[in-house]
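Note that one protein chain of the assembly has been removed; the remaining protein chains are unaltered in position.
The block that comes next holds chain A.
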Amino acid sequence: MMRQENTDFGSSPTGLPQSLGSEIRAVLKRPDLTDETLLAALDRDTFPVTACLSLSDFKRGLGQPEQRLRLIRCLAVPAPQHGLEMPEHDLNPPLGVRMAPFVRLWQRLQPAARAQMKQVPVTARNQ
């Protein structure tokens, strides 16, 4: 059975019929795909050539459901845009940085190693 012609052109500012966008997103399970991305995927140069359905017919919502499904599954869409932070680790830091833990340890140990009497308040001498 042929689908109804899609007349829902005005619903998106990019010119992509809203129902077509929803259909593609649902089939590809990619709600993150924007209208611009889908329009790029529906570009004539990359649109998959199938004998059964032309690009204009597809955009108008024509064709059998299986044909449309097959066609949507042949669309080249970009990978999900969900990046991770990847901090760079310096594996060859300068000697000062590498020795910093030892310097800190030395600085912590130093007061303890000093003679105790220096920490005792000096008693005032009678003049």
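To be clear about the criterion, contacts are C-beta pairs under 8 Å (C-beta built on N, C-alpha and C of every residue); 3 or more make two chains touch, one makes a residue touch a chain; residues count from 1.
The rule is short, and it goes like this: contacts and distances are computed from a predicted model.
A single chain of the complex does not appear, and UniProt lists its protein name as "Glucans biosynthesis glucosyltransferase H", one of "Glucans biosynthesis glucosyltransferase H", "ATP synthase subunit b", "ABC transporter domain-containing protein" or "Membrane protein". Counting the whole complex, the residues of chain A in touch with the unshown chain are 27-30, 46, 48, 70, 72-93, 98.
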